[in-house]
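The other protein chains are all here in position, but one chain of the complex has been omitted.
Showing chain A:
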Amino acid sequence: MIEAAKLFIAVFILLGALISLAASFGTLRLPDVYSRIHAASKGATLGIISVLLGVFFYFWLLHGLITAKVLLGIVFVFLTSPVGAHLIARAAYNTGVKMEKKSVQDDYEGYRNFVIKKKKDSYL
(Lines give C-alpha, C1' and ligand atoms only; values in the text may rest on other atoms or scores of the structure.)
Protein backbone atom coordinates (compact mmCIF):
# COMPACT_ATOMS: atom_id res chain seq x y z
CA MET A 1 0.00 0.00 0.00
CA ILE A 2 2.74 2.41 0.98
CA GLU A 3 4.77 1.45 -2.08
CA ALA A 4 1.77 2.06 -4.36
CA ALA A 5 1.25 5.47 -2.73
CA LYS A 6 4.92 6.33 -3.23
CA LEU A 7 4.69 5.34 -6.89
CA PHE A 8 1.54 7.45 -7.29
CA ILE A 9 3.28 10.48 -5.74
CA ALA A 10 6.42 9.97 -7.82
CA VAL A 11 4.36 9.91 -11.02
CA PHE A 12 2.77 13.24 -10.11
CA ILE A 13 6.03 14.97 -9.22
CA LEU A 14 8.01 13.63 -12.19
CA LEU A 15 5.18 14.51 -14.57
CA GLY A 16 5.12 18.06 -13.17
CA ALA A 17 8.88 18.39 -13.54
CA LEU A 18 8.75 17.12 -17.12
CA ILE A 19 5.95 19.53 -18.04
CA SER A 20 7.93 22.42 -16.52
CA LEU A 21 10.98 21.34 -18.54
CA ALA A 22 8.87 21.27 -21.70
CA ALA A 23 7.61 24.76 -20.86
CA SER A 24 11.15 26.07 -20.45
CA PHE A 25 12.14 24.53 -23.80
CA GLY A 26 9.11 26.21 -25.31
CA THR A 27 10.20 29.62 -24.03
CA LEU A 28 13.65 29.01 -25.53
CA ARG A 29 12.60 27.66 -28.90
CA LEU A 30 9.47 29.57 -29.92
CA PRO A 31 9.91 32.67 -32.13
CA ASP A 32 7.93 35.61 -30.68
CA VAL A 33 6.54 36.92 -27.41
CA TYR A 34 3.03 35.59 -27.79
CA SER A 35 3.93 32.00 -28.52
CA ARG A 36 6.53 32.10 -25.74
CA ILE A 37 3.87 33.30 -23.30
CA HIS A 38 1.62 30.55 -24.57
CA ALA A 39 4.23 27.91 -23.77
CA ALA A 40 5.41 29.39 -20.48
CA SER A 41 2.04 30.12 -18.87
CA LYS A 42 0.29 26.86 -19.70
CA GLY A 43 3.24 24.58 -19.14
CA ALA A 44 4.39 26.19 -15.93
CA THR A 45 0.83 26.28 -14.52
CA LEU A 46 0.17 22.61 -15.14
CA GLY A 47 3.67 21.63 -14.00
CA ILE A 48 3.40 23.51 -10.72
CA ILE A 49 -0.11 22.19 -10.07
CA SER A 50 1.09 18.64 -10.68
CA VAL A 51 4.07 19.02 -8.33
CA LEU A 52 1.85 20.57 -5.65
CA LEU A 53 -0.65 17.71 -6.00
CA GLY A 54 2.25 15.31 -5.50
CA VAL A 55 3.25 17.20 -2.33
CA PHE A 56 -0.36 17.13 -1.11
CA PHE A 57 -0.64 13.36 -1.64
CA TYR A 58 2.78 12.84 -0.01
CA PHE A 59 1.67 14.53 3.19
CA TRP A 60 -1.78 12.91 3.06
CA LEU A 61 -0.92 9.30 2.26
CA LEU A 62 2.42 8.91 4.01
CA HIS A 63 2.07 11.27 6.98
CA GLY A 64 -1.70 11.51 7.44
CA LEU A 65 -1.75 15.31 7.25
CA ILE A 66 -4.21 17.19 5.06
CA THR A 67 -2.50 20.47 4.23
CA ALA A 68 -5.10 22.96 3.10
CA LYS A 69 -2.36 25.45 2.29
CA VAL A 70 -1.18 23.34 -0.64
CA LEU A 71 -4.74 23.06 -1.98
CA LEU A 72 -5.10 26.83 -1.61
CA GLY A 73 -1.82 27.23 -3.48
CA ILE A 74 -3.13 25.06 -6.32
CA VAL A 75 -6.32 27.12 -6.57
CA PHE A 76 -4.34 30.35 -6.42
CA VAL A 77 -1.83 29.37 -9.13
CA PHE A 78 -4.64 28.06 -11.33
CA LEU A 79 -6.50 31.35 -10.87
CA THR A 80 -3.72 33.90 -11.23
CA SER A 81 -1.07 32.51 -13.57
CA PRO A 82 -3.19 32.71 -16.77
CA VAL A 83 -4.25 36.24 -15.82
CA GLY A 84 -0.60 37.20 -15.47
CA ALA A 85 0.10 35.77 -18.91
CA HIS A 86 -2.91 37.63 -20.32
CA LEU A 87 -1.71 40.93 -18.85
CA ILE A 88 1.86 40.47 -20.11
CA ALA A 89 0.63 39.59 -23.60
CA ARG A 90 -1.75 42.53 -23.66
CA ALA A 91 0.95 44.91 -22.45
CA ALA A 92 3.28 43.59 -25.14
CA TYR A 93 0.60 44.10 -27.80
CA ASN A 94 -0.32 47.58 -26.60
CA THR A 95 3.29 48.74 -26.60
CA GLY A 96 3.61 47.60 -30.20
CA VAL A 97 5.53 44.32 -30.08
CA LYS A 98 5.42 42.71 -33.52
CA MET A 99 4.13 39.22 -34.15
CA GLU A 100 6.24 36.71 -35.96
CA LYS A 101 6.41 37.19 -39.75
CA LYS A 102 4.84 33.83 -40.53
CA SER A 103 1.62 34.72 -38.69
CA VAL A 104 -1.30 35.18 -41.03
CA GLN A 105 -3.91 37.34 -39.43
CA ASP A 106 -4.22 40.07 -36.78
CA ASP A 107 -7.87 40.75 -36.05
CA TYR A 108 -7.07 43.27 -33.33
CA GLU A 109 -5.03 45.56 -35.59
CA GLY A 110 -6.01 49.23 -35.30
CA TYR A 111 -7.49 48.71 -31.88
CA ARG A 112 -4.31 48.98 -29.87
CA ASN A 113 -5.15 51.13 -26.88
CA PHE A 114 -2.19 52.90 -25.39
CA VAL A 115 -3.17 52.67 -21.77
CA ILE A 116 -0.84 55.29 -20.35
CA LYS A 117 -2.15 58.19 -22.44
CA LYS A 118 -5.79 57.41 -21.82
CA LYS A 119 -6.21 56.98 -18.09
CA LYS A 120 -5.39 60.21 -16.28
CA ASP A 121 -6.01 58.90 -12.82
CA SER A 122 -4.29 55.57 -13.17
CA TYR A 123 -0.64 54.86 -12.68
CA LEU A 124 -0.66 51.53 -14.45
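FYI, contacts are C-beta pairs under 8 Å (C-beta built on N, C-alpha and C of every residue); 3 or more make two chains touch, one makes a residue touch a chain; residues count from 1.
The rule is simple: contacts and distances are computed from a predicted model.
Undergrad: Suppose you had to identify the omitted chain by its UniProt name; would it be "Na(+)/H(+) antiporter subunit B", "Energy-coupling factor transporter ATP-binding protein EcfA2", "TusE/DsrC/DsvC family sulfur relay protein" or "Electron transfer flavoprotein subunit beta"?
TA: For the chain not displayed, UniProt's protein name is "Na(+)/H(+) antiporter subunit B".
Undergrad: Check each of A:Leu28, A:Leu79 or A:Val104 against the chain that is not shown and name the one that touches it.
TA: A:Leu79
Undergrad: Of the residues A:Leu7, A:Leu21 or A:Leu87, I need the one that contacts the missing chain.
TA: With A:Leu7, A:Leu21 or A:Leu87 as choices, the missing chain is touched by A:Leu87.
Undergrad: Write the list of chain A residues that the hidden chain touches.
TA: The list for chain A reads 72, 75-76, 79-80, 83, 86-87, 110-113, 115, 118-119, 121-124.
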